[in-house]
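A single structure is presented below for examination.
Missing here: one protein chain of the complex. Every other protein chain is in place.
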Amino acid sequence: MNKYLLSKKIIINELSTFYSFLIGLSIGITIGSIILLTQGQNPIEVFSLMLKLSIGSVKSISSSLNKATPLILAGLGISIINSVKLWNIGAEGQIFMGGIALNFIYISSEISNPNLMIIFLLASSFIGGAVCILFPAIAKVLFGVNEIITTLLFNYIVIGLTVYLVNGPWKDPDSLNFPAAAYVSKEVYLPTVFGRLSYGFIICILCTLGVHYLKEKSVFGYELRIAGGSALTAIYAGINAKQKAFVAMLIGGGLAGLAGGVELLSQTHRVSTGLSQGFGYTAIIVAAITGMRPFGIFLVGSLFGALTIGGSVIQTMGVSSYISDVIQATTLFGALIAQFFFTYKIIRVSEDV
Amino acid sequence: MNQIILEAKNITKSFGSIHALKNVDFYLYESKIHGLLGENGAGKSSLMNILSGIYQPEVGSIHINGNKVKKLNPDFASKLGIGMVHQEFRLINNFSIQDNLTLSKANIYTDNFKEGYEKYSDIFSLSADPSTPISELSVGEKQKIEIMKLIFNNNKIMLLDEPTAVLTPQETNQLKISLKKLSNEDNKTIVLITHKLKEIQEFTESIFVLKDGVMVAKDLETKNVTKNDLITLMMGEIKQSDINKDNKKGTEKLIVENIHFENIHSNVPTLNNISLKIKSGEILGLAGVSGNGQVELANIISGIERQYTGQVIVNGKNISNQGVKARKNLNLSYIPENRLGVGLAPGVSIIDNSAVKDYFKSKFGPHLSTNKMLDYLNLLITQFSIKAPDPKAEVSTLSGGNMQKLLMGRELISNPEVIIAAQPTRGLDINAVEALHDLIVKQRNNGSAIMLISEDLDELFKLSDRIIVLYEGQIVKEFAIEEADIENVGLAMAGLNE
Partner (left out) sequence: MFDIQLMGLLNATLQAATLLFIAALGELITEKSGILNLGVEGMISIGAVTGFMTAINTGNIFLSVLVGILSASIFSSLHAFVTVILKQDQTVSGLILTILGLSLSALMGKKYVGKKLPVKIESVFNVDEPKNIIEVFLNQNYIFYLSIFLMIFTAYLLKKTMFGRRLEAVGEDSKAADSMGLNVNKTQFIATCVGGGFSGLAGVYLTLSYVPYWTDNMTSGRGWIALALVIFGGWKPYRTAIGALLFGFLEALVPRLQTYGFELSPYLVKITPYAITIIILIGLTIYKGGRTGAPSNIGIPFFRESR
């Protein structure tokens, strides 16, 4: 009789997160196919259509990348915060707050140069996101309050605030079916690079590079790494871990807020409850699955953007758009499970000689 | 003639690529006290963990009372009567003594807890009420509970892993008496796992010696074995260094005056009126059992702790309430006792850990240059003979000795003016200890003022020029090295002065 033991591997393959993700993706597609079959759909037809309409043309690739942009930005923010082993579950709320802050600044100020205005508005969305996370950040740093729960609860506060605003003071009388704020003027729409691809995506690329630099090459990123490894080592090294963690949280929240701002100026063009459809939560998992690596977040985020676009268009075939959510979730679970095999070794133990 | 109650045959065990045990044989006589001697890293803990069911050997068998045992896990081992007390206690801090003693499935004192508790707290001279939470007990008391745990689980075979590491000489003596009572009157079979020759000779009747995973001596009769025999078996060759204590001593580099510090978790002053001076070229040994204020004093001198009254003066500059950076700028180095957790950050790479001391001095450029960090690490590796093949690997993948070399190397490479070293050689094998001692003496000869905090009296006596004893936050006695011996220092450590 053989027994099996777990032993943690000492050196873990750097590409393991990438392979895990691929394995997860295969599992996700498989599960998705099974569900489609049970609903009487042909998986090959459905997936072909999804592929065609999400990456089959320049137009669709652009849509997918636009869709991915807020996901990536929020994920980048989460990856910074996780350097100090903290979780930002409030990205969803920060996205909305970014939109709210942007709209607020928009209606209360007047800048003639539209490009300057756009930059100003995006900056305010960043600040909005940071303000959103401010309270949980202070609570965590000063009193040690669990940031998972506080950032989470803030989501509901901000979403509630959004509902209030779009039904109340900001309610657009011209929008009959759907309570929403008024559209911002066309002047401040984020322009496109070419075709449909928004400048938001360029911002996304820049942020990815910036966050990569911050995390890997800067002194600040180093301090975060040490503080994340051990709070005691940070104190010993003269790093004010609490201060660094606070700043990291603000930057992370700000990036999520920026995601909201970019989404507003490039896609929805107004504040509404549809500003985010759960990106804030998906971003957390995308960040985690890629091992909090900015480039990985960029790639996986882009893929998920394509999946979401694909999912929404196959509704014409009578398939629920939720199928893409299920595929995404199963992919992530699959990747998590696959990670296990790269981190641990299973040893067979003999009974006796 | 006592029966052989437990026998382990041909045990082999590896962790990854590290071979901990190779074809080891080991056996125990009923009611005897045995010693398992070996340096740190020889494989003693691994063998004991296998006997107690925590680890599984890849090859080998275990026999109890002549019967071969199949798959062993802690539960089953306990049922067979084998129990182990580890170096790090496995007591649930927030639970009461009674909970910790009775929650195990093997507990035999379910109905008569009170009687059992009275009987054994007598043998151990323990005076705590069973409802006391573990967090309120002293280290010595916690150890007693750990041993009682074994008794309550009907473990007739008791494995004790380095039990005297955390005890004063007086408590050690008490332990010896309790163990002898348990062996003679209560029929318990005991194994003492240690690297301390003194304990082996005073406590045990039968000695086994492990060296580098191989059992080099079995069942030696303690009376007939000399210290030198044992040392030769354990280590092969001893590297003794003769330390010249007559070296030149210079100006006072570290002055500490009237330090008073209150621990926020209790009302008793943790440090009370501490004053000391260390000259250049001098090693001041700070003796004391863990928990008498050493960590707090080290934290104050190094700038980690800032809420205190009193003065800290380094090289003439008063930096009393400034932080760590002020110390770093004056070239004060601190080697904390908690090597992985304070000195080195777990979960962080070796290369990142090597930069902990100097990263902010822009030595690596305004942002961190990976190349410069790598150069710095390689410098440490060559100068201090550190075995670290992959700089990006997590620091905890290094062996204990290499981690300590990395830590000390990082702190010593700048030729510090003042060094605070806390438990620098704890848990390391003899060769690593020698190498680190040489490093310390070299720094001393270069003119550093060194404070050596250690529970290892041998180390203190070997290296120090003066010894002060810390007990309950006060300096209770000071000795010049010529006047110090194990008696008077040990007594002072326990708070008993003449």
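For reference, chains read A and B in written order, and residue numbers begin at 1 within each chain.
One rule holds for everything that comes next: contacts are C-beta pairs under 8 Å (C-beta built on N, C-alpha and C of every residue); 3 or more make two chains touch, one makes a residue touch a chain.
None of these values were measured; they are calculated from a predicted model.
K.L.:
So one chain is hidden, and I want to know which residue out of A:Ala139, A:Val219 or A:Leu232 touches that hidden chain in the complete assembly.
P.N.:
From the options A:Ala139, A:Val219 or A:Leu232, the contact with the absent chain belongs to A:Ala139.
K.L.:
Can you say which of B:Ser104, B:Asn173, B:Asn272 or B:Asn488 touches the chain missing from this structure?
P.N.:
Answering carefully, the residue with contact to the hidden chain is B:Ser104.
K.L.:
For the chain that's not shown, point to the residue among A:Ile23, A:Ile127, A:Ile285 or A:Leu307 touching it.
P.N.:
The one listed residue touching the chain not shown is A:Ile285.
K.L.:
Suppose we count only contacts with the excluded chain; which residues of subunit A make the list?
P.N.:
5-8, 35, 87, 89, 135, 139, 143-146, 148-150, 152-154, 156-157, 160-161, 163-164, 167-168, 278, 281-282, 284-285, 288-289, 320, 322-323, 325-326, 328-330, 332-333, 336-337, 339-340, 343-344
K.L.:
Considering the entire assembly, which residues of subunit B contact the chain that has been omitted?
P.N.:
Missing-chain contacts on subunit B: residues 15, 54-55, 74-75, 78, 84, 86, 90-95, 99-100, 103-106, 153.
Keep in mind that, in the parts below, only the chains that are shown with their structure count from here on.
K.L.:
Using CA atom averages as chain centres, what separation in Å is found between subunit A and subunit B?
P.N.:
Chain centres of subunit A and subunit B, defined by C-alpha means, are spaced 46 Å apart.
K.L.:
Which part of subunit A faces subunit B closely enough to touch in the complex?
P.N.:
3, 5, 7, 9-11, 213, 217-219, 221-223, 225-226, 228-230, 232-238, 347, 349-353
K.L.:
Quick check: in the complex, which residue numbers of subunit B touch subunit A?
P.N.:
Contacts found on subunit B: 10, 15-16, 56-61, 68, 70-71, 302-304, 323-325, 328, 334, 336, 338, 341-348, 352, 355-357, 359-360, 366-368, 370, 390, 393, 397.
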